[in-house]
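Yeah, one chain of the complex is gone here, protein chain that is, but the others are all in their spots.
Should a chain be cited, it is by its letter among A, B, C, D and E, assigned in written order, with residues numbered from 1 in that chain.
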C-alpha cells in the first residue's frame, strides 16, 4: 500500500519529521511517499496561509493521486481537505481530523496543544469544521516566539510537556493531541511525562489512511462527494486543471 | 466611498449582474469597483472550486485593496473571507455573510434558495462557518440542469418563485435569501411574488460594506485579525506575495 | 430617510447620548427622530425591567411608526423587538442585535463589555435569542456601583478601557461591543486604546436601519411576521390598541 | 397551600377551564386562587401579544403575591416569567415550562401540539428560552381557523387526537404536550386515544408549584434572581410600582 | 401513594440518609419504601460503577415495581433510568434528573456541587443525557479524599458551603444542586449559608415522583417507551428475567 504524505508547506525539514514519525507506526508493507509543496508558505499558521495551503494541497494531490492508494494532507488544520475528497477517487485523510477522531477513542475530551498562539484561531475553525467542539477540552498554545520551525520541537519540548500536563489538570482533558506538523514524533518522546494518552497527528493519519484503504470504501457516485462535473478553468497548474476539466482520463 | 466588488469567478457576465444589482441600492456617493477573476473557474459550485476561489480572492484583494475603502468577496459562500480579513486593513464583507446577517433582522429564520443542487454542500459549510445554523430554515435548490450561468436567472425565474413560496410554507421561513451571484438582482424582480421579504446577496453586501466604512472600525493590532507577521513565500502572484512578506509598505 | 430612535427608558439624557452618537455616523440625508419613554423605568437593567420596557417600546412605535421609514429600539437587549417586527410594517432594528451582527463582520468572536454586572443576565438572554452564542467570547461587566446613569460613560471610561483590553487577551475576543445605551459614543472616544475594533450599539443600529430601508424588504404577508389578525384588547394605550385592533387604517 | 393561577389573558372562560383542570390533580389541601387579567388581549397568540401579556403578568403577581405561597403564569409561553422570578419572593412557575420539564421525565422527546398555527412561533421561542430544543420532537398545530377560544377544545377534539397520534409516529415523540390554556383538561378526556403519555400544562404547573413550595427553596440573595435594587418608575400600576420601588415593605 | 426509593448501592447507611431527607418533604400520605442493593458497589463513583449500578437498578425495580405507584433510582447519575422507563409501567424518576429539572424552575443556570472529583465525569455524562448542558453553570467537586461515604456529609459540610458560595459568584450559578446520595438532607442544613436556592436530589425526586403519580400519565403503547416485546434471556435474576420474558403476567 502506498500512502502520499503531502506537506502543503515548503519546508523540507518538516516533511522529514513527518516521514520519520509516520514510519514508526506504519505497517511494514506500507510505503509512505513524501511530497513537499513547491510553492506556498514555509508553514501554515493563519487562515490566510491556509487559503494558500488549500490550493497547494489540491495541486499536489492532482500530481500524485494516481500513483498512491491514499493521501494525507499533512498540515494540522487540513487545508483543502473537503475539496480533495470531492476531486479524487482515493481516500484522503487530514492530519487534524485523524488526530481528533483517534483521540475520541481514547477518552471523552481531548485537548489540542501546540507551540504557537498564532495557530489557535485556524485550529479552532478546523475543530468546528469537524463538528467536534463538544469533545474538545480546549486548544492551548505556548506563549512567546520560537527560533526555527524545523527545530521548534526540541526547543520547546520541556515547555510543551508542562503545558500538556497543566491542561490535563485544569481542563480535565482525557487525551492530548500534539498539534502541528513540526511536532511530529514528539508524542513518542514525551509519552512518559504526560499522564494521559498523547496523539501524534501524522501517526494517527497514517493509521487512518491504512484503515480506509483496507475498508475499500466505494467512491460516491451521487451527492456531495461524487467527482464534480467537468468545468473549464484558467490559470491553474496543468495536473489540477486536467482533473477539474476531466481530461485526465 | 469606493467599494471593490471582487468576483472570484472568471465570468464577466456575472460581474455585470453583480454591479447592476449593487448599484440599485448603493448610496449615490458610493463607487462600486468591479473586478473579475483572471484565473480560476467560471463559477464556484463545489468545495474544490471554493478552494481555488479562496486563493483567487486573496490575489484580487492584494491587487486592489489600497485603492478602495472596503471590499466584497462577491461569490455566495465567501471563499477566502477569513484570510482576507487577516491580511488586509480595509473592511472585507462576504456576500453570503452579509445576506444571512441582514436576513436575521427581517425575521427569526431564513431559507437559502438557489438554482442548483450542486451548490448546497458548500453553502452548508458556509452557514456553519458563520455559526447561524440555528437561524436557518434550510438550504433549498432547484433540481435539474441549467443552460448558461449568465442567464440562469431568467431561465429559472418561475421555478425559483415557486420554490421560494413553497419553503416559506413547508419550512416556516420568515425570509428568503436568493443565493448565488448569478441570481443578483432577481430579488427586486420577483419581490411581489414571494410572501416574505427577500434578500439579495450583493445588495446586502453593498449596504454592509457601506455600513462598516461609516463605522470606521480600527484594524486589530492584537489577536486573530491583526495583520500576520511577515512570511517569505514562493510561487504566489506578486501583489499577494508582497502582502504576505510585508514588502508592500 | 427618517429613523425613529426609540429609547424605551425614561431618561432624556440617555436619549441625547444616543442621538449624538447616532448622528456621528448617520448618512447626511438621514433624519434621526428621538423619542424618550413617557412611562417605565429610568434604565433597563433586569429581566423585570425589560418586560416593562418591551410593552413601552410597542407603545412608542405605535405612536410614531407612520412618520418614519424605520425604527430602532434603542436599549441594549432589544425589549419588544420580535413583537414590534410583527406589528409594524417598517423595518425595526434592535440595538443589541445590530451591534452583534455588525461585530460578526469584523471577526470571529465578539465580547460584550458593559458597565454594570446587573445587566449581564438580561444580555445573556438577548444573545441566546439571537442565536449567536457560538460567536460570543463572553459578556463582561465592571464590578461596583456607578453614580449616575447619565454620566456613567465618563465616570467609568478608564475602567472600561482596561476591561476591554483584558477580555481581548484572556478570552481571545476579536471585537468588543460596548453595550448599554448610556455608553453610546464611547467607542469613538476610546477607539485607540483598545487593540481590536469596537462596536457602538446605536451607531451599528443606525447603519443597519439605513441599510434595511435601502434594501426595501417587503412586509411578510404570510408566516410569523405578517401583521397579526385584528384582536380586541383592553386597557392598552390608544395608538397601540388601534394597531392591535387594526382600526388604524 | 395557596397557589395563584394567573391567567394573563382577559378571557374568564379560559380561567375557568384552567381551574377545573388544575383542581383535578391538586392536592386536597391546596387552594387554587384564580385571577384573570383586567387588561390585555383575550388570548395570547403572537410575540406582540406576549409582550403585553408579560407586563400584565407582572401586574397581576404584584397584586396577589403576598397572599399566596406560589404562582403560576397560566399562559403557555410563560410571558414575564423571568422577570417575575426576579421580582417576587415566592416560587413562580410557567405553564409551558412545567409541561416541558414534566414531559422530560416521561420520555426522551416530547412533541408540542396546539390548536392554531399562529401560536407556533411564540412557542418556539419559549422552547429555546428553556434550553430544551434537544428534547423536542417538534411543535405542531392544526390548520384552519377556530370558532371561539372558549370552546376550541371541544370543537377541535377529534382533530387534535388525530394530530397527536400522527406526530407520535412521524416524529417519534415519546410524550405529547397539549399546549395552550384553552386546551386545559383535554389531556384527561383523550388520554386513551393517544398511544403515548399526554401532558396538560396547567396540571403539570400545579404539581410543580406544589413541589417547589414543599422544597422550600430560599430566595436568592445574590446573582440574577435576587430581588433587584429599588428603582423609581413612572406610569406603572401601583402595586407593581411599589414592588419595583421597594416601597411595599 | 407508595414510592420506591431504590438505592442501587450496597450501603444501607446511605439509604437511611435518603429516607430521612425524602420524608422531610414527602406528602403525609406518601409512603416511601426503602430498598438497598443486594449486590454491586458500596457507592457509584465512576462510569464502570454505573454500568453495574444500572443492571442492579433494573433488578431492584423488577422485584418491587408491582407493589408501588412510582420508583426513584436513588443514585445521582440515574443508572439504568432509560431502560427502567421502558420495562416498567409505573413512573420512574432519576435523582439527578429530578434535581436538574427542579433547578430549572428556580433560575436560569444551576451548578452541580459534589464531594469528590471522581464523580464529575459520570455526572457530566448524565447532564448531557438529559440535554441540559445549556442550563448548567458547571459541575464542581471538593478536592481530596474523604473518610467514610456514610459520614462524608458532616465531614465536608464546611467545605461544601464554601465551594457552593464560590461557584455562585465565579460561575454565576442561580441555583446549586448538592449532588450525590450521601449528601441527602444537607441542603436543609446549610440552606442559610448559601446565597441562592439549593436543590437536594432525593427531595426533588420524591416531589417529582408524587407529581407524576398525580398526573396519571398513560404508559406508552407505541414508540420508544412502550414495554418491549418478550425476549428470552439467560443468567439474569428471576424477577428481571420474568419481566424481560413477559412471563410476569
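Please note the rule applied: a residue touches a chain if its C-beta (ideal position, glycine included) is under 8 Å from a C-beta of that chain, and two chains touch if they have at least 3 such contacts.
Just so we're clear, the structure is a prediction, and the values are computed from it rather than from any experiment.
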item: Among E:6, E:24 or E:50, residue touching the chain not depicted; value: E:50
item: Listed residues E:39, E:171 or E:246, member touching the removed chain; value: E:39
item: Full-complex contact with the absent chain, from A:10, A:102, A:116 or A:153; value: A:102
item: Positions on chain E contacted by the hidden chain, ascending; value: 10, 38-42, 45-52, 54-55, 57-58, 80, 82-87, 118, 121, 125, 128-129, 224, 228-229, 231-236, 244
item: Chain A residues touching the omitted chain (full complex); value: 25, 27, 82, 85, 91, 93, 97-98, 101-102, 104-108, 130-132, 134-135, 168-169, 172-175, 191-192, 194-200, 203-204, 207-208, 210-212, 214-226
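We adopt the following convention: only the chains that are shown with their structure count from here on.
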item: For chain C placed onto chain E, the superposition rotation in degrees, Cα atoms, nearest 5; value: 120
item: Approximate Å spacing (C-alpha centroids) for the pair chain A, chain D; value: 52
item: Centroid distance [mean C-alpha coordinates] between chain B and chain A, Å; value: 29
item: Computed distance of Cα centres, chain E from chain A, in Å; value: 44
item: Multi-chain contact sites of chain D, meaning residues that touch two or more partners; value: 82, 85, 121, 125, 224
